[in-house]
Structure formats: structure tokens, C-alpha cells
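Reviewing the structure listed below.
Omission of a single protein chain aside, the complex is shown with its protein chains in their original locations.
And then subunit A:
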Amino acid sequence: MKDNPFSLWVYLSQSPLLWLTVTLLVYAATDAVSLATRRHPFANPVLHAMWIIGAFLLATHTSYTTYFAGAQFVHFLLGPATVALAVPLYENRKRVVSSIVPMLVALIAGSVAAVVSVVLLAELAGLPRDVVLSLAPKSVTAGVAMGIAESLHADPSLAAVAVILTGIMGAIIVTPLMNRTGITDYRARGFAAGLAAHGIGTARAFQVDEIAGVFSGIAMSLNALVTSFLVPLVVTLLVR
């Protein structure tokens, strides 16, 4: 090993350990910056971790497959974390139950706004049909959006990219936008974040306020269901 440091790199770069460590270290750094700036929207830890790691992979000519062999251990926890949302929901159940009517009405209004606005704007921008279809489910979690895109014979990878971009932009925009409207009801703010920007919006909501996080998680879960029915309907009505 000693006479050829490159062989050590070759060995390490193929092992999951290196990429898992890189993921955790870079996130620990971006999260520390986010904390130091008192959770400033532009210091979003996901946004900065993803481009730093992306640039690092590019610089070292590492394929995403190799990276993911290590990062999958983190990625896997998304499912269990979704299940774990049951606990804050359980602890705040009284506030949730008393808000059920505004939640359901806002769910319908928000889901329709999400799908109709993206389809209309995309058509207005003159995007080709298959791109419009791939963007339509962008407000729900990647797994569901990819399933919807597939059922419409659109591009699931583009749908996943649209989902992540929407999540990041939503998580950055939500706090300044809500402050501008003067709405201080964290139930409503969180619900909007989860509906518009799924899990990344929910992660942001938990950073700001626990009640916002709880309502965001509910919105994310319900919107996955509504959007699966809504997208095919809107697409038949609005896409030529």
C-alpha cells in the first residue's frame, strides 16, 4: 500500500464505507452551517450537501451507482422515518383532530393548484408533451411521482428530478413567502409546506416548528393519495 497511495484510493472508492462517511460528514457540515445561521432558508442543508457531494463525485469520476452503494444505508431510512411520523402525529392528535375540516378543504385546493398550475405553466412555456406529463406529479414523494409518470408513459427519471427540485425550491421559498403573507398559523404553514414540497418541505417544517412538521407530514401523506387520482384526470382535461 505504502508505495502506491493510488491503490488505496481505488480500494476505498469502491467500498460503501467511504461514500457513507462522505454523505454523513458533508451533511454534518452543511447542517452545522444551517444551525449557525439559525436555519436560514438559503442555508438549506440538503441543497448544499447535494451539490458538494455531486461535485466531489464528478471530480473523482465516481459513478452514482458506486456512490449509492454507500449512501443507500441513509436512503433506506426514508421509509422507517415516514412510519416514525406517527409519533409526533400521535402526540399532537388533539390539534390535528380539531383542524380536520380546514385540512381536507386545503388538501383539495392545494392538490388541484399543484397539478393544474404546473400543467398550465408548462404548456404556456411550450414544453413538449412528455415533459409536461413528467412534471405533473412533482409535488408528491419521488416513489409515487415515478409511478404516476410511468403509468402516463412519461419519463420517470425526469419526474424524480422535478420532485427533488420542487422539494428544494419549496423548502427555501416557504418561510420568506409565509412571512410575507403575515400568516402565523403554523398548522396552515406546515400543511402548505408538506403539500407543495413533500418530504423535503416536511424536513424544513420540522426545523421551524414541531406543529408545522406534524401538519406537513399529514399533508404529504394525503397529497400522495389525492395526486395519484388527480394527475390522470387533469392530464386528460388539459393536455392536448
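To be clear about the criterion, a contact is a pair of C-beta atoms (placed from the backbone, for glycine too) under 8 Å apart; a residue touches a chain by one contact, two chains touch by 3 or more; residues count from 1.
Quick note on the criterion: contacts and distances are computed from a predicted model.
Trainee: For the chain omitted from this view, which of "ABC transporter permease", "Xanthine dehydrogenase YagS FAD-binding subunit", "CidA/LrgA family protein" or "Sarcosine oxidase subunit gamma" is its UniProt protein name?
Mentor: Spelling it out: the chain absent from the display is recorded in UniProt as "CidA/LrgA family protein".
Trainee: Using the document's definition of touch, tell me which of A:11, A:42 or A:64 contacts the absent chain.
Mentor: If we include the chain that is not displayed, A:64 is the one touching it.
Trainee: Pick from A:18, A:149 or A:224: which residue touches the chain that isn't shown?
Mentor: Here the residue in touch with the unshown chain is A:224.
Trainee: May I ask which residue of A:85, A:133, A:154 or A:208 touches the chain that does not appear here?
Mentor: Spelled out, the listed residue whose C-beta touches the missing chain is A:85.
Trainee: To test your reading of the contact rule: which positions on subunit A touch the chain that is missing from view?
Mentor: Touch set of subunit A with respect to the missing chain: 23-24, 26-27, 31, 44-47, 49-51, 53-55, 57, 64, 67-68, 71-72, 74-75, 77-91, 93, 99, 101-103, 105-107, 109-110, 112-114, 117-118, 121-122, 125-128, 131, 135, 138-139, 141-144, 147, 155, 157-158, 160-162, 164-170, 173-174, 177-178, 181, 183, 185, 187-189, 191-193, 195-197, 199-200, 202-204, 206-207, 213, 217, 219, 221, 224-225, 228-229.
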